[in-house]
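A protein chain is absent from this complex, but the other protein chains hold their places.
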Amino acid sequence: MWLHASCLLEFNIPVATPFLLMLRPRSGYQQWVGREQYVLSPSVSAVEFTDPFGNLCQRLVAPAGPFSIQTSVDIEAADASDSAPGAHFVPVEQLPDETLPFLLPSRYCESDRFTQMTSSIVEGRAPGYDQCSAIVEYIRNTIQYAPGEGQEIISACEVNEKSLAVCRDMAHLGIACCRAISIPARMVVGYLETLEPMDLHAWFEAYVGGRWYTFDPTQDNLQGGRVAIAYGRDAADVAIYSQFGDPVDLLRMEVSVERMSAPSY
Amino acid sequence: MWLHASCLLEFNIPVATPFLLMLRPRSGYQQWVGREQYVLSPSVSAVEFTDPFGNLCQRLVAPAGPFSIQTSVDIEAADASDSAPGAHFVPVEQLPDETLPFLLPSRYCESDRFTQMTSSIVEGRAPGYDQCSAIVEYIRNTIQYAPGEGQEIISACEVNEKSLAVCRDMAHLGIACCRAISIPARMVVGYLETLEPMDLHAWFEAYVGGRWYTFDPTQDNLQGGRVAIAYGRDAADVAIYSQFGDPVDLLRMEVSVERMSAPSY
Amino acid sequence: MWLHASCLLEFNIPVATPFLLMLRPRSGYQQWVGREQYVLSPSVSAVEFTDPFGNLCQRLVAPAGPFSIQTSVDIEAADASDSAPGAHFVPVEQLPDETLPFLLPSRYCESDRFTQMTSSIVEGRAPGYDQCSAIVEYIRNTIQYAPGEGQEIISACEVNEKSLAVCRDMAHLGIACCRAISIPARMVVGYLETLEPMDLHAWFEAYVGGRWYTFDPTQDNLQGGRVAIAYGRDAADVAIYSQFGDPVDLLRMEVSVERMSAPSY
Partner (left out) sequence: MWLHASCLLEFNIPVATPFLLMLRPRSGYQQWVGREQYVLSPSVSAVEFTDPFGNLCQRLVAPAGPFSIQTSVDIEAADASDSAPGAHFVPVEQLPDETLPFLLPSRYCESDRFTQMTSSIVEGRAPGYDQCSAIVEYIRNTIQYAPGEGQEIISACEVNEKSLAVCRDMAHLGIACCRAISIPARMVVGYLETLEPMDLHAWFEAYVGGRWYTFDPTQDNLQGGRVAIAYGRDAADVAIYSQFGDPVDLLRMEVSVERMSAPSY
C-alpha cells in the first residue's frame, strides 16, 4: 500500500540552539520512498550525515524565534509486517557481525538484569521467534498501554515496576528480554497507519530465523502499514530530535498517516 | 538559491534486468534537499544501500517492457562554488584517512602515468589550489569540450591523446593530474544550473587547504548552482545507472534544472 | 617508552560456549604495536571483525573443558598522556559527526539525569577542558577508589549514590557528567603501567579543543604509559570478554605491564 505520512514540529527558540534530527526515512526492506519533503522555517543551513546505525541525521542551529520543521513522505509499505512462528534461534556464533551490538545492554534496555525473568517467561517455548512472541504476550498481559502518558523516557527495569507505559517503553522491555536470551533486538521509531490516537510510534525488531522480524507489544496483530524512520539500540539512539543547551519547548507536534493511491506525480 | 532539478530515464527492457541506480542526491555541504521524488513506472520493489563513498544507491530488477525512472529534487544550493586561490597543499602525512583512497589510480584516472606531464604543467605554481588551477587551465587549453560526443567513457590517458572530450572525461584528466602530485581528487556527477545544452554534468573536487574544492574544466568560472548526485574515484563509481546482463537501450533521457523560489509547500 | 603488557584468562567451560573477545589493541594515537601475540589453548578456530567503534573483536566457541586465552603486546606508548588546561569547548554544531554518538546517554552513563548536578560541579569553570577537570576533581573528592570491589558493573547514577567504586564505574560517572554539558565522552579500557595493584584499567576521554583528551578519576596525574585496548560508550561496549549462554566461571585472570627497552627482535 502507499502511505502519505507527515510530521510537524513547532518550537519557540529562546536562543540559537543546536539540533540533531532524525526525520528522513530511507528506502529499505518493505518500504520505498517515492516522494519526500523536509522544510525548515525559517530556512537555515543544515548538513546531513549517516549515523552508525545507518540513519540519515540532520544537524542545524535553530535561530532564536519561532522555528518549525515539517517533513512528509509518500512511501510504499507492506500491508502487514511479516511474521514467522517457529523461526529458529540463531546461535550466537552464527549471527552476522552487524547484529552483535544489538545483544549488548543499552541505556534503556538493561538486558543484563533480565536473565532470570526472561527464562521463566519463555519456558517451554521453542527457541527463536516463539520466545519473542512469549515476551510480547507477557508485556501485553502485565503492562497497560497508555499512549500519551510518557513524557520521560523510562527503561526496561522501570517499565517492569510500573503498570503503565507508552509504546517506546514497552519496546524497551521487549528488547531487554530478547537480549537476555541472546536474541539481538533493536528499537524502531516510525509511523503506523492504524495507530489510535495518531502519533509517532515505536516498536522493536528481533533477529531470528536469519533476519529481522517486527514485534509490537501495543498491537494485537501486525496488520497496517509501517514506516521505519530510525533504528537504534533504544530510545537514546533514535530521538527524532535532540537539542543541546538550555531546554527548548516543543509548542506543537502533529503526526498524520493516510493511505493514498499509487502516485503518478 | 533554490533549484528544481529532474532526470527522466526511459527504457524498453527485453528481459527482466537487474539495475543499480544512483539518483538520490543527499543533503551535504552547500546543498539541502527540501523535496525529493523518485518514481518507478511500473512500480517495482527496490532496496537502497549506502556505497563505500556514501552515495545512496537503489537496486531493483526492471521487468520486461517499457520502464521509466523519474527523479526530481528541490534543493537549496550555493550561488557559486567556493574558490580559494592560494589554499595550501596538505602534506600526505597530514591528510585525513578518508581522503587517501582518492590518491590512488583508478579505472579511468591512471595517475601513475601522469607524474612527468603534471610536473611540467604546474611548474612555478604554489603547491595546492594554484596547482589544481594550472591543471584546469591546461585541460581547457588543450582539450576541446564537446558535449554530446561521449558515448564511450574514456580514461585520462585516452583523453590526453584526443582533442575532444565530454565533461566526464575532462574530469578524468584533471583527477589523474592532481593525484599524480599527491593531491586527493574525486569525481562528482550532478546537475549544473547554467549548463548549455542541459544534461547531467560531471566535474571534480580536489582536497587542498584542509577541505574539498570544486574544479570544472568545462566552465570559465564557478558561478551557477550545482547539485552533487554522487561522488567516486571516477566514472566507474558514479554511473547514475548500471545494468547487468544483455545491454538495454536507453530510449530517452531528459534532464532539467530550473531556479525556483524558496518553497513553502 | 616501550611496554610489554599481557593478559591471561583461564576458564573451565562446562559446555561449548560462544565468546566475544576484545583483546587485540590497535596501533593508534600515541601507541604503536610492535609485537603482538594471541594464543588460544586449546587452539580453536576464531574469526575477527571490527565493531562500530573500530575495535578488533574476536569470535569463537570455547570447547568444554579447560580453556585459556593469553594475549600480550609490545607497544610504544607516550610517557604521559597529553593534558591541555584551558582547551576550549567545541560547540555542538562544530563537533565532527563521529563524536556525536558519544553525546548520547548509554547503558551505564545516564547523562540525561546529570544536568543539574553537573552545572553545579562546573560552575565558574571555563567551558571545555577545565569543566572536565572539575568533574574529575569532584569524583575524586566524593567517591572512594576501591580497586577489586567491583564485580557487578554499576552505572553513573548508582556510583553517585555510593561512596566506593572501581575505575570503570568512576569513569561512568565522569562520562555521564561530561555528556550532560554537551561534551562528548567515551570509555577506554586498557593497561596503565603504574597501576597499583596491577589489573586491567578503565578511564575516559573527552572531546575538547578539537581532539580527545585522557581523564582518569583514579590517578593524581596522567604520568605513566597507557595502552588503549578498546573504546566505547561505556562498559557495555568494551567488555574484554562476553560469553553467551549459561555463565562460565573465570578461574584466573593475570595482567602484567612492564617497561622494556626498544625491541630489536
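Labels for the chains are A, B and C, by order of writing; each one numbers its residues from 1.
Note that in this section a contact is a pair of C-beta atoms (placed from the backbone, for glycine too) under 8 Å apart; a residue touches a chain by one contact, two chains touch by 3 or more.
Note that the structure is a prediction, hence the values are computed from the model and not measured.
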> Which chains here would be touched by the one that got left out?
Replying inline: B, C
> Quick one: which of C:V39, C:A64, C:L164 or C:L251 touches the chain that's been left out?
Replying inline: C:V39
>> Can you tell me which of C:P14, C:P85 or C:P263 touches the chain that was removed from the display?
In response: C:P263
> Going by the touch rule given at the top, which residues of chain C touch the chain that is not shown?
Replying inline: 26-29, 32-39, 41, 43, 45-48, 50, 54, 56, 58, 70, 76, 262-265
> Hey, which chain B residues sit against the chain that's not shown?
Replying inline: 18, 20, 49, 51-52, 57, 59-61, 91-93, 97, 100-101, 103-107, 109-110, 112, 153, 182, 236-237, 242, 244-245
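Criterion: only the chains that are shown with their structure count from here on.
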> Measuring centre to centre with C-alpha atoms, which chain is farthest from chain B?
Replying inline: C
> What is the distance, in whole Å, between the centres of chain A and chain C, each centre taken as the mean of its C-alpha atoms?
Replying inline: 30
> Quick one: chain A and chain B, Cα centre-to-centre, how many Å?
Replying inline: 36
> Taking each residue of chain B in turn, which ones touch at least two of the other chains?
Replying inline: none
